[in-house]
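Of the protein chains in this complex, one is absent; all others appear in place.
Lettered A, B and C in written order, each chain numbered from 1.
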Amino acid sequence: MDEAARDRGRRTLAGGTWWIAPTPFTPDGSVDGDALEHAVRTAVGWGVDGVTVLGVMGEVTSLSDAERDVVLAAVARGAGDVPFAAGCSAASASLVAERAARAQEHGAVAAMVAAPPLVRDADTVVGFFHAVGGRSPLPVLLQDEPVATGVQLAVSTLVEALERSGAVAVKLEDAPTPPKITKLLAKVPDLTVYGGLGGVSAFAELSRGAAGTMTGFAYPEVLRAVRLALAGGDRATAASVFDAFLPLIAFEGQPGYGLAIRKEVLRRRGALTSGALRGPVPSAGIDAVTAAELDEVLQRVGLEPSPDRLDVDAHLAARVAA
Amino acid sequence: MDEAARDRGRRTLAGGTWWIAPTPFTPDGSVDGDALEHAVRTAVGWGVDGVTVLGVMGEVTSLSDAERDVVLAAVARGAGDVPFAAGCSAASASLVAERAARAQEHGAVAAMVAAPPLVRDADTVVGFFHAVGGRSPLPVLLQDEPVATGVQLAVSTLVEALERSGAVAVKLEDAPTPPKITKLLAKVPDLTVYGGLGGVSAFAELSRGAAGTMTGFAYPEVLRAVRLALAGGDRATAASVFDAFLPLIAFEGQPGYGLAIRKEVLRRRGALTSGALRGPVPSAGIDAVTAAELDEVLQRVGLEPSPDRLDVDAHLAARVAA
Amino acid sequence: MDEAARDRGRRTLAGGTWWIAPTPFTPDGSVDGDALEHAVRTAVGWGVDGVTVLGVMGEVTSLSDAERDVVLAAVARGAGDVPFAAGCSAASASLVAERAARAQEHGAVAAMVAAPPLVRDADTVVGFFHAVGGRSPLPVLLQDEPVATGVQLAVSTLVEALERSGAVAVKLEDAPTPPKITKLLAKVPDLTVYGGLGGVSAFAELSRGAAGTMTGFAYPEVLRAVRLALAGGDRATAASVFDAFLPLIAFEGQPGYGLAIRKEVLRRRGALTSGALRGPVPSAGIDAVTAAELDEVLQRVGLEPSPDRLDVDAHLAARVAA
Partner (left out) sequence: MDEAARDRGRRTLAGGTWWIAPTPFTPDGSVDGDALEHAVRTAVGWGVDGVTVLGVMGEVTSLSDAERDVVLAAVARGAGDVPFAAGCSAASASLVAERAARAQEHGAVAAMVAAPPLVRDADTVVGFFHAVGGRSPLPVLLQDEPVATGVQLAVSTLVEALERSGAVAVKLEDAPTPPKITKLLAKVPDLTVYGGLGGVSAFAELSRGAAGTMTGFAYPEVLRAVRLALAGGDRATAASVFDAFLPLIAFEGQPGYGLAIRKEVLRRRGALTSGALRGPVPSAGIDAVTAAELDEVLQRVGLEPSPDRLDVDAHLAARVAA
């Protein structure tokens, strides 16, 4: 990748509220490309600045290469002018590069890449990202994701991996993310950091210098409102917005379990038609107890799921009035 | 242990809001027994139903045996009539039993025991708990704690470990705890389950049948109010209380990092005189950025730390009025 | 899969000396199908009873689906009448089934399946294998491989997974394998167990009731000779053979590192033309220090690598005479 491409990547991945799309499945368990196109188009209507597919929350390790192509084609159709990134993680830098090339053909602006699963040590991680940087035709978005990979990256390792790969941004999922952001930016002040983890620490992440969030939370409007209020210097409003929706953010942000909840919220918002998951074992979605919990959580935060873009200010004003 | 002792253990560990005490350190890094006595006495004044010491949040793996004794003596002095449990985890059932005997001498009502660190497989876990049950002179409180131990217990493994050990209750820390509670109670309906994890899922845990919480959150009054409201059938109030304090619960509940925040909140409440941690490397407590975050979070939830017991109802009424 | 297919699977996977093929790469890093065909044909000439492809030692997680097809087509060409199994592991039972179907089209007799990487607990493992058993069109060969998956299976979990999946055999890689074999066969006496781990415990595995070995050791003739001697009741000869080659078995069996050594031995035997690995980062093969070590090890065991089938008896007789 030449320096001009990297510069374009840096400009595109300079922050904002990116949305991670789940992978929708049909009742028979196939990847549903049309449903994904619809979901992405819907989320674009909610004002997201970018879309990411084929991440952990897209159940990417359960997809065949042909299904990856279905996903890439669908997001390209649905995203329109909004940029999209694609997860290209693999155990080998060679396969990452191949996946990045495929994503580029479909129009992706960046390849999101995490450490290979269970890789032994920090030196191997750095060597891997160096090789990825040299081979990927797309700018690299380095994903720091210890749960799915089993690999915990020290700040120094992450900084070295960023430098050696020429990555244009980093997406953090290593809880607690806020202090890690402070440490990272102390070492690399102009680094673009995206918060993740379903937005559970979005207020603190953005306060500490994250340029945006990149997560699949089913109401990206909320994360956007928090970000814009903070950017405008209005911490009080940012905090009010975040706190008002925190019961839903935390409920949807539960590890392991949260994806099923998220798909159900998206289904209720009309962005998906099914909450089915592929999982280790396929499931139709959340059970009745969880569904009742979700009903209650939505009531607690005053939300009636709708495909319309949520007007966060109006929503909060109405709640205060109520 | 005879059956009568187990019955007493069952009656004592039948639920409620238990508080996990951190271990206070003096400026020179020693365990501060007097400070712990004071902290426990203060927490008892907040209305907790029991106290647990020598847990993960007590930095127990960083204490010598002599320091364990200091902690046990201090909690016995501070707890008065309130029962206390003691962490007795070890790599060997023999050492667990020895620690339980020592805790019993100091007046503990139960031995909290987690799986040995990095133990290989489910059969070894079950065998270990069987041996613990046969050797411990105290009733066993089984702790399901995957992060500090590196051991993830399936529901079936946990049920077998409970049966084979004769444990009187279980404390869950394996996020997400709510669905695990539902699955556990489906198999063992009369099981006493305590929620943990700093209370981040306390509302859902208690809704799904947990008999109590056992966690070190610095405002146990809040978790008690949630529990009592749910027990009284008032879900709306329970939810209001939980949601009102969720920003603080989530902030303090951050993995790894939360203990330092918790000690600082307790210091501000006058329960501790120092927020120092032993850690892999000793530290004086939270840094300036985190301290400023804490200021803001406390303001967001309307709390001015005080040693007085928080009147949750009055607090919420005042906030609504404001 | 119907019961007749499973019976055929059971008969085919009833033991013997199976050989796991590595994946050869061309100098530019592509999968080299012709080289694999040649390697498999060569190994068949060494007298192996079956061949397995797309395992951990085939660097399977670094291959695209198209490359998997290249491997399957190549092994089908090279194996001739000798049966072959194919690694079909994936994070989801759905994808396992799809991979098994593809392997079946190419003529594989069984799908080798390990637990999904980093799967949380024993119940999920059992549920996954149950789903795999219901969906796979091929008989399942259950692989117990904790290092590459991060999942350690208790004997009781493994037995339940075998029952629920209807798997026809198990391949053990969870060191130490010998006591696990004894425990497994005590619970499931007629189970077909294959030893693995490069053969480092093959003598003990077979002594304790393993029906065969399934590993990529570059001299499968040795493992075959050990097996036949034991089957014929001649423990002394079996031990002599094993011990005579143990320096090479242990050298090649080094974790992480052994694959590069193995490919180099195969290259020297004329089974491969290149020792290149894909790895997290591609490499051309072993370094000079390791190559010198290999020279010495081969000298210590008296081997001059050759494509010819090793006559183990003659070799040992010649060594004794020397």
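Quick note on the criterion: contacts are C-beta pairs under 8 Å (C-beta built on N, C-alpha and C of every residue); 3 or more make two chains touch, one makes a residue touch a chain.
Just so it is clear, the model here is predicted, and its values are computed rather than measured.
Per the touch definition above, the residue from B:Leu95, B:Leu185, B:Leu298 or B:Leu316 contacting the chain not shown is B:Leu95. If you put the hidden chain back, the residue from B:Pro27, B:Gly80, B:Pro117 or B:Gly232 that touches it is B:Pro117. Within the whole complex, the absent chain has one touching residue among A:Asp7, A:Glu105, A:Asp123 or A:Asp295, and that is A:Asp123.
Listed by residue number, the positions of chain B touching the unshown chain are 29, 59, 61-66, 90-95, 98, 116-120, 124, 127-128, 130-131, 148, 150, 256, 278-282. Seen across the whole complex, the unshown chain contacts chain C at 175-176, 178-179, 182, 200-201, 204, 207-208, 235, 239, 242-243, 246-247, 250-251, 254-258, 289-290, 293, 296, 300.
Within the entire complex, the positions of chain A that touch the omitted partner chain are 120-124, 152-157.
Throughout what follows, only the chains that are shown with their structure count from here on.
Core chain by CA centroid proximity to the global CA centroid: A. Here the CA centre of chain A is 38 Å from the CA centre of chain C. One inter-chain figure worth recording: chain A and chain B are separated by 33 Å, centre to centre, where each centre is the mean of the chain's CA atoms.
Looking at chain C, residues 120, 124 sit in touch with two or more other chains.
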